[in-house]
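Some chains have been omitted; the remaining ones sit where they do in the full complex.
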Amino acid sequence: MCLAVPGRVMEIEERDGTRMAVVDFGGVVKDVCLEYLPDLAVGEYAIVHVGFALQRLDEESARRTLELFEELGLLQEEFGDPWEAAAGAPKEAETK
Amino acid sequence: MPDTDTLAAPDFSNWSCPLPLRDHPRVVMGHGGGGALSAELVEHVFAPAFGGPVLAALGDSAAVTLGGVRLAFSTDSYVVRPLFFPGGSIGDLAVNGTVNDLAMSGATAAYLSCGFILEEGVETAQVARVAQALGAAARAAGVEVATGDTKVVEAGRGDGIYLNTAGIGLIPAGVDLRPQRAEPGDVVIVSGPIGLHGVAVMSVREGLEFGVDVQSDCAPLGGLVQAMLAVTPDLHVLRDPTRGGLGASLNEIAAAAGVGVVVRERSIPVPPEVANACAILGLDPLYVANEGKLVAFVPRQHADAVLEAMRAHPYGAGAAVIGECVTDHPGMVVARTALGGTRVVDLPVGEQLPRIC
Amino acid sequence: MKYLEEFQNPELARRLLDDIRATVTRPWALMEVCGGQTHTIIRHGIDQLLPEEVELIHGPGCPVCVTPLEVIDKALEIASRPDVVFCSFGDMLRVPGTDKDLFRVRSEGGDVRVVYSPLDALRIAEQNPDKQVVFFGIGFETTAPPNAMTVYQAKKRGIRNFSLLVSHVRVPPAIEAIMQSPDCRVQGFLAAGHVCSVMGTAEYPELAERFEVPIVVTGFEPLDILEGIRRTVRQLERGEHTVDNAYPRAVRDEGNPAAQAMLADVFETTDRAWRGIGTIPQSGWRLSSRYREFDAEHRFDVGDVNTCEPAACRAGEVLQGLLKPHECEAFGTVCTPRNPLGATMVSSEGACAAYYLYRRLGAPAAPATPLEASPVA
């Protein structure tokens, strides 16, 4: 369960006493309830599930995670596999 | 990965539905979804009742011989809601859907019939708008509406406008396009980006509305097919992946020809808006409907030239090789994923539903 | 979509796989808790790419699979009433109850509608004051807050023809139950990232500690799954068992306090039956007494439903990782996606449905004629 996708807040408005946003998901735009993230601002990203923004998406964290993945390979290419070294159990490195 | 060798091999010999229609004393929406339930209705109900040799061929259109002339003959009913959607209308679909089914036999549509089932109370202006769209689409496709019919049903027993068209066209000499002709080694080509029609319609469907800059790809494919046949009349299979999408079409071909099909997911042209709409709704673009695309099974030696001819045509500009036909896993379609894994692309059971998980 | 595509990058996936391969030295059985994760794994063929030492067991985090038969039957009964508009997420329409599914109720005249959001159901209630509108409130901690907000709004706005048929479930008690099973083979958990987006991570350290099992909060894209596996395997290889967050862009330790507060107001925890598994203490939510009037079970008095799970179905064992689907006698013969006996055969992320697809395939990982050999590819 829990199909949730990251979207960017385009507009915010009050509707029926409820804080609602227009959220863009890469060209697909839907109305989303902001009641659980009342301080989310236009331009920010949130994780949206069944029409509700449930958590702010931390863009800095996302960037760092991707950097880590990039480095994984680099480390491996440049210095050999770190865990392999750590575990002391040599395995065949696979070529791309 | 799980160790396949150590698994006891189940007996697959009797894997057909053991109790046909057992769960369906009544028709459910999925019986019209173009997937497994639709196929079951044809197999267990319609074919035994009125199927003959031509119907049994189960192509997009039937190839019949009349007065020494080979004709393609096809019908579809159109029940799309709403009647107008970004990029088209039920009138456009009623023309292009049938024109394209004829084109999948290699025929250029010559004449259409058109049956309107109107619900009492539908605005006559709306009927006129649909009729005008149908007329414009017919002119664009170069086909003439030759005969028609109108029925009115009581309010609450219809839904505004349903349409049926049937079409006939000549099949050129030497052309024999049938799903049964797919064979290992054939290259699988799709004529352009997929999923546009389905996403365009969903975006304006009541209760599901979302904003997206996507137009239905609804278009007549007769010209594209003629351009392909000009390269070689020896194409094996053409199919327009409408209801059930590319996934259903590939499965139908694999099943009819008893071949395996492998597609490389990364090669399948999926526009970002389609991918993103599917991501939100939990749908697979492979099962989303198209109305202006075809999938072709082309002998390997002609594949380059056919692809080139397709790309030179406006309705084939985005054509791409997406896979091939294999001897393995006959009747099944397998996708190589972007990551290098594989998955089975099954015939959808019924209609696609938004998921939450 | 930004923050989606980047986490599907095949080159980075290869690096993560290389890293996992480089790390693993012996067999490990990991359970991904969430059906959404199962879906990603199957959709992208991730299980086939992992080193053979890493076995993935599909967990119970698929509401389609675990919603108990009694609740499905109650849904079917309520949805059959002439005055009811029954709204549900699409997933639930094909789940078999004792005699039928919601599709069949529709075909028998029931007004069953698929909605994208529970707020859609509330709008339908407003627009149809002469109808009883019932929303099928299933799902885990991720879906519970939207449903809670909808009931809250119904009460606040005085929409009295709306009610919720509640069968919400919670992940931590399920992990506990699985670990307490005598035959349990699970050695590490990929926790459900979006559940933690709401609930945070506070509930997990105690479990990790008690069962000496690593719990890694994991996202849903291929790279997220691989990173979750990578971190779990790393802990296992190191003999560690901590709670780790492999999905930091969407999960904070504290979760979403506003959502948690709403859950505490609208719901209260309760024992809950999990389909095929049995009752797990305090594993579910029901409406709190403050919202009892919005409880569809209460409103429609469907207390006494007699259910009968097909005896042949061993989905419970499958869900706990105790049995492989193909080891079930019914698998592929009387039980297929077309005619599912158990819920795990219904949706593509159900373990039985997944096996049904894959076991038909001779050699899934290696097509006989590689695409790359195509002259035009």
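Letters A, B and C mark the chains as written, and numbering starts fresh at 1 in each.
Convention: contacts are C-beta pairs under 8 Å (C-beta built on N, C-alpha and C of every residue); 3 or more make two chains touch, one makes a residue touch a chain.
Keep in mind that what you see is a predicted model, and the values were worked out from it rather than measured.
A.B. asks: Only one of each chain type is drawn here, so how many copies of each does the whole complex have?
C.D. replies: A x2, B x2, C x2
One rule holds for everything that comes next: only the chains that are shown with their structure count from here on.
A.B. asks: Quick check: how many Å separate the C-alpha centres of subunit A and subunit B?
C.D. replies: Those two chain centres are 36 Å apart.
A.B. asks: When the centre of a chain is set as the mean of its C-alpha atoms, what distance in Å lies between subunit A and subunit C?
C.D. replies: That pair's centroid distance is 20 Å.
A.B. asks: For subunit B, write out the residues touching at least two other chains, lowest number first.
C.D. replies: 272, 275-276, 279, 282, 355-357, in rising order.
A.B. asks: Can you list the residues of subunit A that touch 2 or more other chains?
C.D. replies: As it turns out, subunit A has residues touching two or more other chains at 1-3, 5, 25-26, 49-50.
A.B. asks: Quick one: in the complex, what on subunit B touches subunit A?
C.D. replies: 210-213, 272-273, 275-277, 279-280, 282, 355-357
A.B. asks: Which of the residues in subunit C come into contact with subunit A in the complex?
C.D. replies: Contacts found on subunit C: 1-4, 6-7, 9, 11-12, 14-16, 18-19, 21-23, 25, 34-36, 61-64, 89, 116-120, 139-140, 142-143, 145-146, 149, 153, 156-157, 192-195, 197-198, 220, 223, 227, 234, 237, 248-252, 255-256, 258-259, 262.
A.B. asks: Across the complex, what residues on subunit B touch subunit C?
C.D. replies: Listed in rising order, the residues are 1-4, 7-8, 10-12, 14-15, 17-19, 22-24, 26-30, 36-37, 40, 184, 187, 207-208, 262, 264, 266-267, 272, 275-276, 279, 281-282, 284, 300, 303-304, 307, 321, 323-324, 326-329, 332, 334, 336-344, 346, 349-350, 353-357.
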